[in-house]
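Below you'll find the structure I mean.
Only one protein chain is missing from this complex, and each of the others stays in its spot.
Letters A and B mark the chains as written, and numbering starts fresh at 1 in each.
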Amino acid sequence: MKTPRLRLPRNWLGPAALLVLVLFPFAMALITGQPVTEGAPKFWQGMLAQMFILAVYAMSYDLLLGYTGILSFGHAMFFGTGAYLTGILLKHAGWPLWQVGLAVMAAAVLQSLLVGLLSLRVRGVYLAMVTLAFAQMFFILSEATDFAQWTGAEDGLHSIPAPRWMNPTDERLRFYFISLAFCVAIYLIVRRVVESPAGKVMIAIRENENRAQMIGYNTFVYKLLAVTLSGVLAALSGLMNALWNLNANPTMLSVGVTINALLMTIIGGVGTLVGPMLGAAILQLLGYWLNAFFGPRWPLIFGIVFVLIVLFLPYGVVGTWQMRGASWRSTWAERRRRLAGWANEGGLGRKN
Amino acid sequence: MTDLLRVENIHTFIGQFHILEGVSLSVPAGSITALLGRNGAGKTTTLRSIIGLLSPRAGRIMLDGREIQGRPAYDIAALGIGYVPEHRAVFRDLTVEENLKIAERRKGDLDRRSDLIFDLFPDLKRFIRLPGGQLSGGQQQMLSIARVLVADNRLLLIDEPSEGLAPVIVENIIEALRRLSDHTTVLLVEQNFRMAAQLADRYYILDDGQSVQSGQMAELARDGALVAKYLGAG
Partner (left out) sequence: MFDVFRRNRPLLVAVLLVALIVFWMSNRYEPKVTANILLSGLTLGALYFLVAAGLSLIFGLMDVLNFAHGLMFMLGAYFGYTVYANPRIILNTLPLMLALGGGAMAGAAPASWVWARLGAAQNKRGALIVVWLLAGALTLAGIWRFDLQSLAANAATVAGGAIATGQAQEAAGALAARLGLLSGAGLALGLALRSREFGPGRSMARNAALGIGLVVLAFAIVPARISGEAFILGLSNNLRFVLALAVGALGGAAIGALTEVGLIRPLYSRPIYQVLLTLGLVYVGTEFIKGVWGPVGYYMDIPDYFNTRGGDCPSPNLLLWFRDHCGSIDVLGRPFPSYRLFIIFLGVAVFIAVAALLRYTRLGMIIRAGVQDREMVQALGINVQWVFTLVFALGTGLAALGGVAAAPFIGVNPGIGQDFLLQSFISVVIGGMGSYPGAAIGTLLVGLARAFGDQLVLSGVQFPGMETAVKLSPSIARASTVLIMAVVLLLRPAGLFGKKE
């Protein structure tokens, strides 16, 4: 006689993970015996809060790369601009946080529309280059001494006066829950978007832009939409990041930050939403451990890991997980074909 | 007659699309064999599979009894296969002379063959310094054919040589191909049935990625029903 298996609802994994994350600080406190607002529990709350922020950033990138098939190398500009604007408005203008949030979103819409209008005129790797150039422009400007009184030039902005009730140092637990809520909310929004008709068009563009155009969609508008949405989300994660670090510096606008987005997306799995979030967690943890092991040169090891993943694990952790089981080989081949097709038709392909 | 080329039941994919679903054919040495079929039947894909620009997932391709499938295109071409693609694919920024020179496999190939080439296509000699992109369509087609004559090729794969050309020029090209067939073996893809009928000894018909019919060209030319069925109005 078969033992009856416990049947779980189809999508139990998400709520379960959420539950684990909600209970995490208290479980941690219970295990270590330390109070929930101090010591190891506090430290790990910080780690996780950073993961949530990075997860939003990674999701915003995957909306471009994984769902619309746009390879942008300028994502750091939205993240960094969000962080800088938060810092400047809080520190120099003294605005309340909700106004800052609106301003960051408005600025991100403007910025991504501008960059999108210019860079979407080209495709494929051209677009990557052009977006990189724009991002570098912001990076250079952030270091420029001309705006030092607002941006602090190379030093960046320090001790941003975040509202006391969510100060990450004093109110770590509250910050933890705020960033968790932030991450979950954005996840739900993005999931809603990619499952909406507009999201379907984006995926169609990724699969074959010409075909999507022939069916009658104005692909430019949808790509612009994707760029804008992705820019706004990245800027919001930049805002959260500024609140977490209480500073904004030129590093947040550098290519390294864009590479991080790529890393998280590729490691986790392109074209999924869970993938980038998982990638963010892996990046954060791996960075922490590699730093403990190898000291300040850990990015070297990290880069090597990235290169190996690109060579040998192109579908990331989630992608590879989805391909497990009996249909391993056929799914693998199918994915490979789809990937090749996607790349070919995205204007990156070989010449005929 | 021995078969120079044998294609046995090949299956070729482009992206996720299964284009060739079992194509078999054989080309006897010294013949002109026509590959016929409607648009999208898989004629061009067959040629590209033979030359190695596409790799068949299954089946065998043998040149002179030697398996060649799966090898890189440059390797297969170096065994003595010349490919004249559709739309000519002349190098636009290279001069006519460079277009020919690039096809050399040994130094001096072009000098050895220039008499033959310029005898077949006197136009090319006149425009030897002109960039390929400035030639007319017919001249580009001639250049594209001349290009595979530079090196010693045992087998020529020629894809739609008459496409988009004026009748007078088509006549020229037919004449040239006829003279060529004395030296070499040709597998010819052609939509223009009249042209194919004038040139070819044997034929294969492809339909939906499969080889469905083959035989002597002379018989096919008499069989109006068959032509109508697979090739549309002849």
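Keep in mind that, in the parts below, a residue touches a chain if its C-beta (ideal position, glycine included) is under 8 Å from a C-beta of that chain, and two chains touch if they have at least 3 such contacts.
Computed from a prediction, not measured in an experiment: that's the story for all the values here.
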Q: Among A:24, A:95 or A:126, single out the residue that touches the unshown chain.
A: A:126
Q | Contacting the left-out chain in the complete assembly, out of B:19, B:51 or B:96 | A | B:51
Q | Residue ranges of chain A at the interface with the undisplayed chain | A | 71, 73, 118-119, 121-123, 125-126, 128-130, 132-134, 136-137, 140-141, 143-146, 255-256, 259, 262, 266, 297, 299-300, 302-304, 306-307, 310-311, 314, 339-340, 343-344, 346-352
Q | Residues in chain B touching the chain absent from view | A | 51-53, 72-75, 77-78, 83, 85, 89, 91-94, 98, 101-103, 105, 147-148, 151
